[in-house]
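Removed: one protein chain of the complex. Kept in place: all other protein chains.
Read from first to last, the chains carry the letters A, B, C, D and E; within each, the first residue is number 1.
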Amino acid sequence: MSIVVQNFERAEQRTVDALGESGVATVHEAQGRTGLFAPYMRPIYAGARIAGSAVTVSIPPGDNWMIHVAVEQCREGDILVVAPTSRCDTGYFGDLLACSLKARGVRGLIIEAGVRDVRELTAMQFPVWSRYISAQGTVKETLGSVNVPIVCAGAAVRPGDVIVADDDGVCVVAREKANEVLVQCAAREKKEAAVRERLKAGELGLDIYGMREKLAAKGLRYV
Amino acid sequence: MSIVVQNFERAEQRTVDALGESGVATVHEAQGRTGLFAPYMRPIYAGARIAGSAVTVSIPPGDNWMIHVAVEQCREGDILVVAPTSRCDTGYFGDLLACSLKARGVRGLIIEAGVRDVRELTAMQFPVWSRYISAQGTVKETLGSVNVPIVCAGAAVRPGDVIVADDDGVCVVAREKANEVLVQCAAREKKEAAVRERLKAGELGLDIYGMREKLAAKGLRYV
Amino acid sequence: MSIVVQNFERAEQRTVDALGESGVATVHEAQGRTGLFAPYMRPIYAGARIAGSAVTVSIPPGDNWMIHVAVEQCREGDILVVAPTSRCDTGYFGDLLACSLKARGVRGLIIEAGVRDVRELTAMQFPVWSRYISAQGTVKETLGSVNVPIVCAGAAVRPGDVIVADDDGVCVVAREKANEVLVQCAAREKKEAAVRERLKAGELGLDIYGMREKLAAKGLRYV
Amino acid sequence: MSIVVQNFERAEQRTVDALGESGVATVHEAQGRTGLFAPYMRPIYAGARIAGSAVTVSIPPGDNWMIHVAVEQCREGDILVVAPTSRCDTGYFGDLLACSLKARGVRGLIIEAGVRDVRELTAMQFPVWSRYISAQGTVKETLGSVNVPIVCAGAAVRPGDVIVADDDGVCVVAREKANEVLVQCAAREKKEAAVRERLKAGELGLDIYGMREKLAAKGLRYV
Amino acid sequence: MSIVVQNFERAEQRTVDALGESGVATVHEAQGRTGLFAPYMRPIYAGARIAGSAVTVSIPPGDNWMIHVAVEQCREGDILVVAPTSRCDTGYFGDLLACSLKARGVRGLIIEAGVRDVRELTAMQFPVWSRYISAQGTVKETLGSVNVPIVCAGAAVRPGDVIVADDDGVCVVAREKANEVLVQCAAREKKEAAVRERLKAGELGLDIYGMREKLAAKGLRYV
Partner (left out) sequence: MSIVVQNFERAEQRTVDALGESGVATVHEAQGRTGLFAPYMRPIYAGARIAGSAVTVSIPPGDNWMIHVAVEQCREGDILVVAPTSRCDTGYFGDLLACSLKARGVRGLIIEAGVRDVRELTAMQFPVWSRYISAQGTVKETLGSVNVPIVCAGAAVRPGDVIVADDDGVCVVAREKANEVLVQCAAREKKEAAVRERLKAGELGLDIYGMREKLAAKGLRYV
């Protein structure tokens, strides 16, 4: 039952890149507030913002063998997304695997488990979002699968889906909706930019959004 | 039962500012080790140290409507303190609300829930102490109250109380005790400064504080 | 039953220093994946990498008296390792104690509890790995013991054992195995350096480590 | 600053008892969804439902001295409510203290820390709601206060407030609102009893509460 | 974007019932160790073992309106599976909703949030597996969706999938694989029954499973 799916569709790279520029909060809103990973997924260093096509890995606890298998399936512009079948804080990934992924043009790693060599990964600017930081090593004994649908940190991810990650966390966009979501992002950004200027100038959201009447109707009292 | 209290007393701004210079650990000690928020309240970036008068918000889970209401109640030098009625990791607050608060001179946000747009908030240096970081959006459907007494992260806060926050966490000082606490802070800082010099010079706390006899009396044995 | 053990053996300083240069992940691997502290032990600021001989403290919840006792037992090159007898998030340690330890040449603190004055500790570059950050103060009423075997964050530590700590966490090496582990570290680093170059050049771990046959034998299918 | 307040008002016992019969969920709803303790407060055995007047204790981590002081302040019909000043899982309370409280007619204990002798407490049917179960012992060295306002598990409690606890958790009712809340409880129970019969008979909440139009207006689509 | 899907396929009831008799651990193994919900999903009382067809609900934090909508979509033999879009410990469900579900023949509730009226639910033997127990009430303001694919406690669930739940937790079986999994369950149970008798008679797993050689080959040494 352990398989490696070698062919799957990816979104167009320029769409992926544009979603990355929008960032997690905007993308998440633009697609109807879906696709967010649990907030315990945190970046190992601040400031990175990436997007890429998901190469997925379902993996046993304490065993990183399948990550080595997955590397070969990665292309320029991909992001590796790894979910263990059981909660585990082992350090599945370190600077050697990062060198290998970087050589293939992979943009980062999302892993619902532990990562190590944080100092080296930071120095080489290979961004990782993980649940734990741990130096605990793994074995290479048991198979898993690559490029099958997985659930990672509460989000359902299929190979080829678009992953966006930044300081706010991680979000997945279904591949076939990527363009549509991008349009929504642009609309949202435009609207927000206009509101931002008004707020900076001191106008209140209460007035800009016309909330006062609705609040009064709900029964809010000022005392 | 949803109300907005529009008038309440604040401490004098110079007292507030002086408490901010003392920082959380000193203020907490100076007032008899009370008023500390739970340590899961963490700053979104390191290095900020602020103080201000609390504008309080009691708010439903996953609904940030009342933050918009609270903005209008804020003045220069205030700090917004938000507690949901149920534990929730939703991202209630982002860069638009921060622009609005900044335009009013608000110094920061304390929220026992999630915050988003961390990258943008960091860039604009609007400090936030929160329980979670999450891009998950909120709705605007249900009322809460502004400027009522709340419990936030285990600390009881009333509108107008002084909030101090830095890398050590968040502390609240009762408004009417602010001056008294400030006096204690100064006394403590003076005493600590003297001790600090002696410790740096290599003297031992055991000797400076005269602990050796008491330790022996308690039965401590050196072997 | 409260004792302070004044004499114990330490590893040679140059061995200790060399282990520090290898870092936590390498040391942990080199000694057969043992000795790692739980991953909830996190540095208060990024980038520090230290090694030293353990001075151990077993301490009651909310009481830091024995840390003052322990300071006197510390020498140049030591690291203080503190474990409370009951889980507690109190802030046992701040900048005054750090001044005192620094004056004695102590390299850092490992504490399975809270620490405060994070801003000041960062400014003076005194590294701490802790479970919590909290300004909550402690009392000085109850004895504990110094330089007895303890369990800290799941790791068994004896006085004089070597502690290594960096962004990946904290690891302990048994004093009598320090030299042997160092040899293993060097071997591991040499091997990794060679592999790293090949990975950077685009070779796959699948090939370098000769994994393909074993994977096929286990039943991995490419589809 | 350590005080024992000896006199405070309690609600009428028959009001307290009646609130206990309503139970936590009803009382919490009846007073506008306030007063609930955090859900990590769990009963040590299932099935108990109690109400009583709060005797409050603010207590240091790992030190149960003030519980002994508080026992003397308890009367028939009271409930002891204990909050440590710092998060701590020590076992503050066991069967001896329970014997003492039971002799005074105290109905149970609410403690945001650890409890032990669970087997014996269960056998004697002395109910406890706690955050932890732990046999770890405490010292008797440091003062706290009895019958001052405290925050316990996120709820603000004053001496004499009414505490209700059952399998759903713990709730506090402000003493001066106890009668008013009781009236609301009765109204709520009556309404719920009527609805319950209709639901049991197979009617839908959608119809009983007249939700269909509002759902349609919000845009719900059946497909 | 809020929809209620009214028609979907269910597995045959006798297949569902048979899976329930196998229980969570066997079903999970029989389908290749997939489909398990996170272990923080715990039953509100011990001893229940149920199986049913999933009616799924995606729901906002702190808002249980869509559960009322979902009730109407439930049939005899179903199990309601509810996942909030953001982590939330609010008590979404109590005895009234349980009466309504029971009247429709629903077998239980799986909810990655809070439940209340535990005492009453236990008395009426309506089993619930939840993440939290909390009396905190919800509002009815915001839509979600019924019978769309959801992720609940880390498991991907589609309407009509088979849910099995007992003291070990909760597991989902894809509807179209239910029969196949059932066959595997029977095979596994038969094999286990034979092994069980031999183990009870004192034989060792080492011998029954023929492990000794493989252990020796891996390098296990007896000393």
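The rule is simple: a residue touches a chain if its C-beta (ideal position, glycine included) is under 8 Å from a C-beta of that chain, and two chains touch if they have at least 3 such contacts.
Source: prediction; values computed, not measured.
Chemist: What chains on display are touched by the one that is not shown?
Modeler: Touch partners of the hidden chain, whole complex considered, are A, C, D, E.
Chemist: Looking at A:Glu76, A:Glu141, A:Glu176 or A:Asp207, which residue reaches the missing chain?
Modeler: A:Glu141
Chemist: Among D:Gly35, D:Gly77 or D:Gly114, which one touches the chain that has been omitted from the display?
Modeler: In the full complex, the listed residue that touches the missing chain is D:Gly114.
Chemist: Which of these, E:Val5, E:Val71, E:Val139 or E:Cys171, touches the one chain of the complex that we don't see?
Modeler: Hidden-chain contact among the options goes to E:Cys171.
Chemist: For the chain that got dropped from the picture, name the residues of subunit A it touches.
Modeler: With respect to the unshown chain, the touching residues of subunit A are 60-63, 85-90, 134, 136, 139, 141-142.
Chemist: If you put the missing chain back, which residues of subunit E would it touch?
Modeler: 23-25, 28-29, 33, 36, 39, 42, 46-47, 49, 166-169, 171, 192, 195-196, 199-202, 204-206, 209, 211, 215, 218-223
Chemist: Against the chain that's been left off, what residues of subunit D make contact? List them.
Modeler: 2-6, 45, 65, 68-69, 71-72, 89, 91, 94-97, 99-100, 102-104, 114, 116-119, 122, 132-137, 140, 143
Just so it is clear, only the chains that are shown with their structure count from here on.
Chemist: Just the number, please: Cα centre separation of subunit C and subunit E in whole Å.
Modeler: Going by mean C-alpha positions, subunit C sits 41 Å from subunit E.
Chemist: How many angstrom lie between the centres of subunit B and subunit C, each centre taken as the mean Cα position?
Modeler: 31
Chemist: Could you list which residues of subunit B touch at least two other chains?
Modeler: 33, 39, 85, 87, 89, 114, 134, 136
Chemist: Looking only at which chains touch which, which shape fits best: line, ring, star, complete or other?
Modeler: other
Chemist: If you go through all the chains, which pairs of them touch?
Modeler: Contact pairs between chains: A-B, A-C, A-E, B-C, B-D, B-E, C-D, D-E.
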